[in-house]
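Right, one structure below, let's go through it.
Yeah, one chain of the complex is gone here, protein chain that is, but the others are all in their spots.
Labels for the chains are A, B and C, by order of writing; each one numbers its residues from 1.
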Amino acid sequence: MFFASDNSSGVPPEILAALARANAGYVASYGADPLMEEVRTRIRSLFEAPEAAVYLVATGTAANALALASFCPPWGAVFCHAQAHIAEDECGAPEFYTGGARLVPVEGAGGRMAPAALAAALARTGTSVHGVQRGMLSLTCVTEAGTVYDPAAIGALTALARAEGLPCHLDGARFANALVATGASPAGLTWRAGIDVLSLGGTKNGLMGVEAVVIFDPARAWEFELRRKRGGHLVSKHRYLSAQMAAWLEDGLWLRLAAHANRMGARLAQGVAAVPVAGLIHPPEANMVFARLPAAARARARRAGAAFYDLPGPPADAVRLVCSWSTTEADVDAFLGLVAG
Amino acid sequence: MFFASDNSSGVPPEILAALARANAGYVASYGADPLMEEVRTRIRSLFEAPEAAVYLVATGTAANALALASFCPPWGAVFCHAQAHIAEDECGAPEFYTGGARLVPVEGAGGRMAPAALAAALARTGTSVHGVQRGMLSLTCVTEAGTVYDPAAIGALTALARAEGLPCHLDGARFANALVATGASPAGLTWRAGIDVLSLGGTKNGLMGVEAVVIFDPARAWEFELRRKRGGHLVSKHRYLSAQMAAWLEDGLWLRLAAHANRMGARLAQGVAAVPVAGLIHPPEANMVFARLPAAARARARRAGAAFYDLPGPPADAVRLVCSWSTTEADVDAFLGLVAG
Amino acid sequence: MFFASDNSSGVPPEILAALARANAGYVASYGADPLMEEVRTRIRSLFEAPEAAVYLVATGTAANALALASFCPPWGAVFCHAQAHIAEDECGAPEFYTGGARLVPVEGAGGRMAPAALAAALARTGTSVHGVQRGMLSLTCVTEAGTVYDPAAIGALTALARAEGLPCHLDGARFANALVATGASPAGLTWRAGIDVLSLGGTKNGLMGVEAVVIFDPARAWEFELRRKRGGHLVSKHRYLSAQMAAWLEDGLWLRLAAHANRMGARLAQGVAAVPVAGLIHPPEANMVFARLPAAARARARRAGAAFYDLPGPPADAVRLVCSWSTTEADVDAFLGLVAG
Partner (left out) sequence: MFFASDNSSGVPPEILAALARANAGYVASYGADPLMEEVRTRIRSLFEAPEAAVYLVATGTAANALALASFCPPWGAVFCHAQAHIAEDECGAPEFYTGGARLVPVEGAGGRMAPAALAAALARTGTSVHGVQRGMLSLTCVTEAGTVYDPAAIGALTALARAEGLPCHLDGARFANALVATGASPAGLTWRAGIDVLSLGGTKNGLMGVEAVVIFDPARAWEFELRRKRGGHLVSKHRYLSAQMAAWLEDGLWLRLAAHANRMGARLAQGVAAVPVAGLIHPPEANMVFARLPAAARARARRAGAAFYDLPGPPADAVRLVCSWSTTEADVDAFLGLVAG
């Protein structure tokens, strides 16, 4: 009954096996390993982007911050949702990597940026040399509220940004869950919808700590490589990142893991919605459920070993429940039983 | 016959086994895992430093740059050997993480900083508000030339720095090899010799990508944690770093791996020294051999599959040969046979 | 009828005369000039702060950004009003100088931060290593809305910040106007009210481009000096800054200039308030008037040569009118006549 975060899960056996296979012999370091070639080919094919530059790093914060820094100047404003991971959970990594760009929070219900709010923020920003300039758009899908954008919703926001010449980033820490939830294709949810650079998260969906950055415009690739090295994120024994990512992408493992997590999320949401004393806060569209659980129900669940986060309201009694590839139906059902009281 | 770098080796079976064990169940993320508690306890004990702060990151560049930034202000000069990894091989990561500190190269034979050269550099630096200020000392052991400092040699240099109030860093990317080579204790080669912060490298000696930073003065610990997070180096599924480091430190595995690498280095050095057309450049004190190999010998070895780096001279015909925990006597002997012609 | 900005005015004859006097002979550079000694003594005396460190720079943005950077770490949040000059008008200079700190906007009516809003922002910030940390408070007086804080109002805000251990900055680009408006003493409006560092603006009140930074805790003085030099703000022929500041502080010239500007502001406000079609937006407490002027009135005034800024609403028809030391009653009355139609 561990619903605190999807980064507290382990990795499936396919990944351990891939590491063991990759361990043999001497292999070129710093990304020149043959498995990275395989990863690159696979991602280009999955994304229908034969020119895309593909890189691996060990953390989502690194993926996001390096992606932003490669596209946004130090004097740029990065428009992001007020609850975005880059704004709330990275201790200023975007500011650090960009050399002092500013995050401009844009509101919107359910974790999704409202187009009108983005338009207003764009209009307010960069009107003279005295203020920071319009720099970049950063969206998150699955959002921090467990909702998703479909391709049209992403496209509506990127269109506003691109009309001002801004590049667009997608924080896809739970990108596989978003693909499953929307039924969109990788290309449909990214470059076809106006995204220039994607943080493609593996860690929350079954890897030990591997994230890809996919840059659809390869002109920025070399700059990204230098920033990655300079940030200490170019891993020497790179084969261990490549091996995990290659195995994850093989035969749709990434999507199967995400589909399972989403199914568990839906089961959990359905159950919570049915509990008289509880209630859903956001429509649960992927593997995260935001709900209201009265104190008594929370205490009961915790006494029985359940783990999850209380959220500062409003609303009161809010909790976040995250399912992962390793969540079981038994976990979900046991938790629902406890909550129902 | 792979002598190009110790970061092209895999990891020993103990490490794979540790990862598999650590994979079970749900574990608190971001360093709150129980295995990290074990790592901390073990390092404090090995270093006789019960107050030391201990952190793990995935790359040596991150370990070095974060260590420097936690002790050196943006206007500081970091005194380091002209061939130091931080100067030559990190694409400016120290400058990036410190916010623009300056590396001041200090010369010295055999990769070791000459005390007189350090004294001169200190005297030249920071004489007024117009220049960068004396900031920090950074030493490397094993050095980039394959030599080592013994505790007295480190103490002689740190004493000069400490007399100016400067903190002292040790880049120990090959620290285990240095311990074996000098016979010094971990404390003797670090804080007892005036070192404030150590980059303790695991990757080049049998891990997949795990380095510890050991801060002997815990007053800097929280700042380090914030810099690590902000740099994107706080790994969420931290258990996989902890597990590797814990296994590496258990029962002296780290020292056995290093001792083997050093023995292979010595065997290689002895063999090369005996080859009429070759010759050693630096005294090989750990697992790296710097030698002269004529073009014909190099070509012969490479045709047979040997891998190693040619170095820009002087001297001409210089090569670097690196042994690791996985180098075999057969590798060494086959290579020597080829070189001898 | 120039009400666009107080930085479009010239300087009074006393300042030109001081420059001419200071021009004679050879004088030590970089702040070692005797006039700077006089400035330092005078400011320490005026502020009843015998230990204060005092520095001059040429711009208000430099004063603010250097002051912030000397007290706030790169991972810190600077709490400031949403309309603060540091947030809106410095193109990210605070982010640049601090190495990436984050400005956290705090709301409040009339340009003044609401204590409850500050308390909420403090409570939300820095709860773990994952977010930026509480770093610093920055207030502005005269505010960007032309209002002032009295010492008690400043003290109420600094008390909240100091309870969290945060240093407090006052952007006093119009500090002399604030002194005149509140009747407070320099000490009363600064360190006695909990301010650690003050940007004391001269430029908007009769100098060519001279601002003082007054650091009440001299422990940060040397760091400030290094940051100033490194920022390119240590002026070599410093005597010309000193001479202006010394003359400005002599015999209360700074207060006389400010009192005149405030009187003109009051006259203008009184007149605008009496115009049926117009109306005041904020209570005009110093030299700036925020009013509503219908389009016809604005057009009429501009045709006759008046200069002032239209503001994006709400409210609609908003304008900013700024008086300075050189504004005349005739200017004000002519403008009022035009507006009245």
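Structure notes:
As a working rule, a residue touches a chain if its C-beta (ideal position, glycine included) is under 8 Å from a C-beta of that chain, and two chains touch if they have at least 3 such contacts.
Every value quoted in this text rests on a predicted model; they were computed, and no experiment measured them.
When the missing chain is restored to the complex, the residue among A:Gly99, A:Gly265 or A:Pro284 that touches it is A:Gly99. Along chain B, the points of touch with the absent chain fall at residues 74-75, 88-92, 95-96, 98-103, 124, 129-133, 312.
Although one chain is not displayed, chain C still touches it through residues 2, 4-5, 7-11, 16, 19-20, 22-29, 57-66, 90-93, 96-97, 203-204, 208-209, 226, 229-237, 240, 307, 326. Summarising the interface, chain A meets the missing chain with residues 30, 73-75, 99-100, 129-130, 133, 223, 225-227, 229-230, 234.
In this text, only the chains that are shown with their structure count from here on.
Between chain A and chain C, the superposing rotation on Cα atoms measures out at 180°, rounded to the nearest 5.
As a whole-number value, the distance joining the C-alpha centres of chain A and chain B reads 34 Å. Under the contact definition stated at the top, the residues of chain B that touch 2 or more other chains are 226, 229-230, 234.
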